[in-house]
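With one protein chain removed, the remaining protein chains of the complex are shown where they sit.
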Amino acid sequence: MTTAIPAAGWTGALLGLAASLVLAVLGFRAQRRPDAVHHRQLHRLVWLVLGGAALSMLALEVALLTDNFALAYVAENHTRSSSLLFTITTAWSGLGGSLVLWALVLAGYTAVVARQVRSTEDRLGTGALAIMGIVGVFFFGLITTVANPFEILANPPADGPGPNPLLRDHLLVAFHPPMLYLGYVGFTVPFAFAMSALLLRRGGVEWLRRTRRANLVAWSFLSGGLVLGAWWSYEVLGWGGYWAWDPVENAALLPWLVATAFVHSSVVQVKRGMLQAWNFVLVIATFALTIFGTFLTRSAVTQSVHNFTQSGIGPPLLGFFVLVLGGGFTLFALRGERVASLSRPESLASREGAFLVNNLLLSLFAFVVLLGTTYPMLVEAVTGAQVSVGRPYFDRMAVPIAFGLLLAMGVGPFTPYRHATAGVLWARLRYPLLAASAAAAALVLAGVRSAGVVTVVFLAVAMAGATVRQLAVGAPGRRPRDLLRLVTGQRAYWGGQLAHLGVALVAVVIAVSGAMADRATVTLDRGETTRFAGYSVTFERSEQHRLPDRLVTDAHIVYRSGGKVVRVDEPRLNSFPGRPRAVGTPSVWTTPTRDIYVALADLQPERVTLNLYRYPLMVWMWVGGLLVVAGGFWALSGRIRRRDESTVPATEEVRSDA
Amino acid sequence: MSTETEALLRPGRSRRWRVLRWGALAVVVLAIGIGAVFGARLGTDPTLVDSPLIGQPAPTREVPYLEQPGAMSLADLRGQVVVVNFWASWCVPCREEHPALVAAARDYRSAGVTFVGVNYQDGRDSAVGFLDELGRGGPNYRYVTDPGSRLALDFGVFGVPETYFIDRQGRIAAKITGASSYPVLARVLDAVLAGRQPRSEVTGPTQPAPGR
Partner (left out) sequence: MRSRAVNLGIVIIAMALLAVTAVGLLIGRSGETDRAYELQQRLRCPVCTSVSIAESQSDTAVAMRRVVEEQVAAGRSDKQIIEYFRARYGDWVLIDPPARGRTLLVWLLPAVVALAGLAAVLAHARRAPPPAGDLSPADRARVDAALARARPAEEEP
């Protein structure tokens, strides 16, 4: 009985491996000779891949839920006392299980692509399926060899240590990793279609049109994953921040930056036929960076917040990264000439010019992040010396680039295609500029002295103003219904604008919460009171609570205003049996205008040391992130373009966008 | 696009394409290079950092004894070979290396070697409990505490255990990162006593912070 479940999981992984392999072979065969293969064969194979991955995942969950410690993965990552939710999430808290989730998501995307392939005459589609088969072979290969979660222990332990304590403390663990994976893995689809197009020597916009949805889905999920990751870092790690420029964060940010560039430049190609070669570069780079990011975070070559322990997974991931980058660009060098476009923008002062600037800035941003992340490793490999590159470097580099991006966001979407005159731009931006100037002056008069905050607010208000003006001018009437008609009519454009507003909001919060934060470290004896952020803060008492899986020691911190108790926060320390380190959990008091964040630095029964932070407007960062994701999905929700329509020259609206 | 314009644009285009192609091939080469660099880094532990203090004079900050009143400074031991070991009761590898340190202190006492065990970010009671449980070194083994981690900062300590060797001139001669073992201690001590320059060793991971 104890071996039936692991055997099922192992069978699923092998099934996935075999079916992926055959899918790759038959897919390429179908691409070369469409008559030789029937598309139903490909469909069946894709179902087998999906079934195999689902079986593996199911077996892993069942093993976890039934406390089957004969499985090495369960023994290493699970404990009997773990609650139901964290037992389920344990399936992706460890290395092997996270790869099973990866394979499952990949199989899901492959199935969606297969649904589009209605006949083997669709050579672009069959080639893409073949490429996805190769990627599947790689990941199922990892699961069945170096990162096998289904290994059976001869002498199963009675209980295990449970997952990393940081991964069993917050609900976000259930959402952040799957979202990130839906994003990361989704970029396989554009990559597969791009490779297929290069193999066919077929340029044009077909591969872009067919991958637009998958690309936007992946981008939206990755955006959501990044925001949730930052939120998790803020709510769980307890160091008082949300983004540390840690290698693992950079690894997720890198593909997002390049994919964002691609989301924009693909519009230019679809609308104006430009940047074809560049789009291939971006797609290959995005996919390669997802692999590279996985390598950085899973192979322990770097010090990072959540490294998985040493394993044999580093070399294969590195090899696959070199294969993707090397293979992709070799193919591009050999075949790209046919697909490179001729047209160029007539003037930089145009929508396509703004897109070019946006692409330049995003690529530069990605380069800076990549350089900063890998530089210490490169220096040590070459000279043996150890150096660090951290937050001060990234902040100093990111700020000017972010200003440039905000500026491009404020101007670009309101600039006509082909050629923009100063008059048109002035007409569209004069009132927004006026509003922005007023906002900047108001901030300064209100006592804000941070140039960064004022600049960001100026740019964000100008952008928001221009969007509102565009909405007012574009709508057929003034009633809400008319506005709704406008934004549902051009979902791509207005989805983009919504995402831009979200980014602007996030930028404002980053600037404000950074420049206008209050920090204090205080040591309080029991009953002692201090003042922070306008409240009197008292350490009332400390209590211990024994929970099934942990021992919680909390400190009751009471906030009083005018003698009245307004809030009691309970930051705590969690000690887990079998884990040497206790994990602190901060407590956050959120209101729309500010967060008060309290974390334990030291806790004794009669004395506590607290780190107190006050961050203005913090909650709006998560709202802004939500807007970005909502924008992505709004842009997606437009009608599905029929396949046969794509062969007819484009007749859709000229202004729809993104 | 008419064929004429295409013909007109052709030369410029293929020149541009050649640039693109070389660019693409450069990326391929770069990818292989990066792969090689990272491949070479794969086996190494990123948490280990070299000490720049080798060859520098040892810190002389005065630190209180753990189990008796009074304080000592490494300057008092000038002229002797000194082994400074940073340890803590919460540190797992420290447990492993403890017998080796005690044995080395006993065997090298006649050679005039003094051991100093610096208790790092620990409670006094748990530290004494650790020694009660695992045993203490002889008279040439002194246990001290380090309030505020000052001495640890002077030595550039990243985690425990870390072991430093100070020669008769009062300079830091070598460092062991991670749990030391008797053979490693003996090898380094023999070299320092003979006036040779020993090699610093990395024997395993250190534990950076206490589990409270």
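By written order: A and B. Residues from 1 in each chain.
Here is the rule we use: a residue touches a chain if its C-beta (ideal position, glycine included) is under 8 Å from a C-beta of that chain, and two chains touch if they have at least 3 such contacts.
Because the structure is a prediction, the values reported are computed rather than measured.
A.B. asks: Which of A:Ala440, A:Leu459, A:Val522 or A:Val628 sits in contact with the chain that's absent?
C.D. replies: The single option touching the absent chain is A:Ala440.
A.B. asks: With the missing chain put back, one of A:Ala599, A:Leu617 or A:Leu636 would touch it. Which one?
C.D. replies: Once the missing chain is taken into account, the touching residue is A:Ala599.
A.B. asks: Out of A:Arg80, A:Arg201, A:Arg449 or A:His545, which touches the unshown chain?
C.D. replies: A:Arg449
A.B. asks: Using the touch rule from the top, list residues of chain A that touch the missing partner.
C.D. replies: So the residues of chain A touching the missing chain come out as 238-241, 244-247, 303-305, 342-348, 353, 356-357, 360, 363-364, 367-368, 371-372, 375, 379, 383, 385-393, 397, 416, 426-427, 430-431, 433-434, 437-438, 440-441, 443-445, 449, 451, 454, 458, 473-474, 476, 486, 584, 599, 601, 611, 649, 651-655.
A.B. asks: Which parts of chain B are in contact with the chain that was left out?
C.D. replies: Considering the whole complex, chain B reaches the absent chain at 1-2, 5, 9, 12, 49-53, 56, 121, 148-150, 152-159, 208-210.
By our rule, only the chains that are shown with their structure count from here on.
A.B. asks: Return the distance between the CA-based centres of chain A and chain B, expressed in whole Å.
C.D. replies: 36
A.B. asks: Per the contact definition, I'd like the list of chain B residues that touch chain A in the complex.
C.D. replies: Residues 1, 6, 9, 13-14, 17, 20-21, 24-25, 27-28, 31-32, 34-35, 37-42, 44-47, 49-50, 90, 92, 207, 209-212.
A.B. asks: Show me the residue ranges of chain A that touch chain B in the complex, using the header's touch definition.
C.D. replies: Checking each residue of chain A against chain B gives 277, 281, 288, 295, 299-303, 314-315, 318-319, 321-322, 325-326, 329-330, 332-333, 336-337, 340, 342, 374, 377-378, 380-382, 386, 573, 575, 579-582, 603.
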